[in-house]
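Right after this comes chain A.
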Amino acid sequence: MTRAGKNILFRALLIGPALLAITVFMIIPLGLMAYISFRGRDYSGGVLWDQFTAEAYVRLFFESELDGTLALNFNYMYIILRSVWLSFLTMVISLAVGLPVAMFMATRDAKWKAVLVFMVTLPFWTNLLVRNYAWILLLRDHGIINSALLWLGIISEPLPLLHNSFAVAVGLTYSFLPFMVLPIYASLEKIDLRLVEASFDLYANRWQTIKRVILPLAFPGIVAGCVLVFVPALGAYITPELLGGGKTLMIGNLIGFQFGAARNWPFGAALGMFLLALVLTSLWLYARRYRGDLERLQ
Partner candidate 1 sequence: MKINPFRNRAFPGDARHWPGLFTATAAFFAYVYLPILILIALSFNENRTVTIWTGFSLDWYRMAFSNRDIVSAATNSLIIASVASVSATTLATLAALRMASNDRFLGKTGINAVFALPITVPEIVPAVATLMFFASLGFTFGLGTVIIGHIVFCIPFAYLPIRARLEGMDPKIGEAAADLYANPVQAFWRVTLPQLVPGVLSGLVLAFIISLDDFVTTFFLGGAGSTTLPIYIFGLVRTGVTPEVNAISSLMLLLSLSLVSLSLFLGRDQNRKTGPD
Partner candidate 2 sequence: MNTSTPSSTQEPSSTQAPCAVSARSLSKVFGSGSNAFKALDNVSVDIRENEFFTLLGPSGCGKTTLLRLIAGFEQPTSGEVLLDGEDLSAKPPYQRPVNTVFQNYALFPHMTVAENISFGLEMLGRPKDQIKSVTANMLRLVQLEAMADRRITQISGGQQQRVALARALAPQPKVLLLDEPLSALDLQLRKEMQLELKRLQTDTGITFVFVTHDQDEALTMSDRIAVMNGGKILQIGTPREIYDKPQHRFVAGFIGEINLVPVEAMGAHDYAIAGVGSLRSDEASVVPKGDHAVLAIRPERIALSAPGPGKLPGVVTNVVYHGTDTIFHIRLADGLELRARSQNNTARIQSFAKGDQIGWTVDAASVSVLADDPS
C-alpha cells in the first residue's frame, strides 16, 4: 500500500469508530425523523410508511374541522411562541445578571479568578433534574418562600408561584445562567484594565466608558453567551416538565408528549424538525457573523 494510502487507513481507524457512532446513532436517526415527519399517522400513533403527506406540518398551524376544511389552530403556535418568548426572556435576564458578575470576576486577581470560575462552573455539572426539583421545594404553595412570607405576615394566602410561566422562567434562568457568565468573562478577561483607566484619563465617565470601551470589546463574549443560553432554553424539557406542571408547555414537552400519551409520531417528528430548524438557524446566524470571534474565544 502506498504511504498515502496507509495514512488514510490509519486516519480512518482512529477517527472512524467515534464518527461512526455519532453518524449511525444520531445523524441517521435525525434523517429518519425528517422522513417520518412526512409520513402519515396510523391508528395507534405510529408511522404509515407508505403514505407521503405533509399533514404533520399542517397540524402545527391548522386543524381539520368536521366538514374537512382547515381552520387556524393557535394552540401549537402559542406553545411555540411561548417557548421563544421564555427563552428570550431567560437570555435577557441572564445577560442583565451575568454581565456585572463577569465584570466582577474579570477584575479580580489571578487566584480569586480561578476560584470564582470554579464556583460558577460547578453547578453546571450537577444534576439538572435535582436543581429544578430544589425550586419546587421553594416555589410550591407550602414551599419555603410561601411559608416564609406567610410566617412574616406579608401575605395571608400562598402565592401561586409554581406550575406557571413564572416558575418556568425562574427555572430556565437558574439552569442556564452559568452559560452566560463564562463566555462574557472570557471576553472581558482579555481586556487590559489600563484601557479603562485611559478612558477615564480622557475625561469619559463610567457610562461612557462602558458604552464605548468595555461593551465593544466584550461583545463577542456577550453574543456567545446569549446563544449558549437561548438555544438550550428553547429546547428545554426538564424545567417546563417539572416547574410548568403540564400547563406551561414548551416545544420540548410537546415533542415528548407525542411519544407518550398523545401518540403521534409523525407530528412529533415534525415538531422535532421545527425545533431543529430553529436551533440550527440561530447557530448558523451566529457562526456566520462571529465565527472568527468564536475561534478566538476558545
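Convention: a contact is a pair of C-beta atoms (placed from the backbone, for glycine too) under 8 Å apart; a residue touches a chain by one contact, two chains touch by 3 or more; residues count from 1.
Selection rule, in plain terms: all candidates are chains of the complex that A comes from, given by their letters.
None of the values given here were measured: they were computed from a predicted structure.
K.L.:
Thinking of the complex as a whole, which of 1 or 2 is in touch with chain A?
P.N.:
Result for chain A: touching candidate is 1.
K.L.:
In the complex formed with candidate 1, which residues of chain A make contact?
P.N.:
Contact set of chain A toward candidate 1: 10-11, 13-15, 17-19, 21-23, 25-30, 32-33, 36, 47, 97-98, 100-101, 103-105, 107-108, 116, 118-123, 125-131, 133-138, 140, 142-144, 147, 174, 177-178, 181, 193, 196-197, 199-201, 205-207, 209, 214, 231-232, 234-238, 242, 252, 255-256, 258-259, 265, 268-269, 272, 275-276, 279-280, 283.
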